[in-house]
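Right, chain A next:
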Amino acid sequence: MKQLALIGLILLCLADMAFAQQTITIGFTVSKTGALNVDSLEQYRGFELWRDQVNAAGGIKAGGKIYKIQFASYDDESNSKRVQQLYTRMILQDKADFLFSPYSSPLTATAAVVTEQYGKIMLTSGAAEGKTYTLGNHYLYQMFAPAPEYLKVALDSLKSKDPKATVAFVYEDASFSVAVVTPAKAYAQQLGFNVVFSEAYAPNTTDFSAIIDKVIASKATVLLGGGHYADGSTLARQLYGHKVPLKMLTLLVAPDSPQWVELGDAAIGVTVPSQWAPQSTFKAQYGPSGADFAKAYAAKYNTPPSYESAGGYGCGMILQRAIEQAGGVDTAKVADALNATDITTFYGRTKFSTAANEHGLQVGHSMILAQWQKDKSGKLTKEVVWPLPNKSANPLYPIR
Partner candidate 1 sequence: MSALLEVSGVSKRFGGLLAVSDVTFNLDEGEILGLIGPNGAGKTTLFNIVNGVYKPDGGTIRFQGRNITGISPDKVVHRGMARTHQIVKPLNDLTLLDNVTVGACFGREYLDLKGARAVALEVLQQVGLGKRAHMLARSLTIAGKKRLEVARALAAKPKLLLLDEVLAGLNPSEVGQMIDLVRKIRDGGVSVFMIEHLMQAIMSLSDRIVVLNLGRKLAEGPPDEVVHNSDVVEAYLGFPDIVDKLTRTAQA
Partner candidate 2 sequence: MSGVLASMIDGVLVGAVYGLAAMGLSLIWGVMDVINLTHGAMIALGMFAMYLLYTLHAGTAYLLLLPVMGVGLLLGIMVYWMSVHRVVGRPMLMSLLSTFAVNMMVIGIGTAIWSTSPYNVNYSVQGLTLGAYTFTGNHIAAALAALLIALALQWFLYRTRTGKAIRAVADNREAAELMGISSTAILTIAFAIGIALAMTSGALVSTLFPFTILSGATYQLKSFVVTILAGLGKPFGALIAGVLLGLLEGVVTPFIAVSWIPLIEFGLFVVALVAFPQGIFGKRAAA
């Protein structure tokens, strides 16, 4: 009888231990198909690497419990119509505790409607456009520096090289690039540049010859713009094919991807405003160092991480820290912890605005400018060229 009681006690303890180890479900959609799939995949790999590393290390320890991470994710086809259905499904059916955003500003905006309706925390990456955060949300947290920051770095760097440059803006007519370029135009004029041409193109454009002919006619020497991977890479190729005499070419998002090397000579000298680069030298107060992250990422995926990947990993890290500080997964407590977050990781500083009219907007993170250069062996590499104290190489100017 005593033995039986002992066995019972042991069983109870085991059950209790098993109970102490819980799972946290994190929901998000990935654009496996559709126009956004390249960028979205990189973001997803960031999420995935974080999950695998956390689980391998035993899980998140908070409030005396251990939480393993599991994902609930679906393909949104780069289409915001599906996003709401899928986020609702993840919240209600898959019982997701927290959510990460889909890739891109419009998809995030639609997902935010659902997450706000159900009062769920969503960390967004790959969604720089700031409008969503001004619509009166309570549970959104943005990892990326907001859109107006993007081209500031490029224009600042240009100012130091060629204060009299003539500038053209050619950009995708989509929420993110419009949100980037509109303040950038004003900033360029403020810096005294002559903006000679500005035109938006349709998101699925493949033939840029008409716009390129206009750029040539405008006699611009610097071109800023682009949008996402597909259009940005095509624009760069065709600018090169038409031998447009540009001294500087800065495109959003696309040149940050490791795939950019496929452009060959057309890739040389192209600059990209970046949330993060492997060369970034932030001293991590929390989580891995930049070098460790890059190494682990390259080992797992055979390709260097892009800033989408770092943003994705960053979402995980910041959420993990907030859970640890909150001592559990209670939404209100985690939200408080996130609101109080001000931390530097390998990804840089992270701090969210707590003002009611822009809750969750990223106010701590700053951007860098990276440039594709040929190293001594003739291999294409991406170097940080701005801001100067952080640089890993000197800017190449003019590029052609």
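If you want to know what made the cut, all candidates are chains of the complex that A comes from, given by their letters.
Side notes on the structure shown:
What we mean here is this: a contact is a pair of C-beta atoms (placed from the backbone, for glycine too) under 8 Å apart; a residue touches a chain by one contact, two chains touch by 3 or more; residues count from 1.
Just so we're clear, the structure is a prediction, and the values are computed from it rather than from any experiment.
Within this complex, the numbered candidate that touches chain A among 1 or 2 is 2. Per the touch definition, chain A reaches candidate 2 in the complex via residues 32-35, 37-38, 78, 173, 199-202, 204-207, 209-211, 213-214, 216-217, 229-230, 233-234, 237, 241-243, 245, 262, 264.
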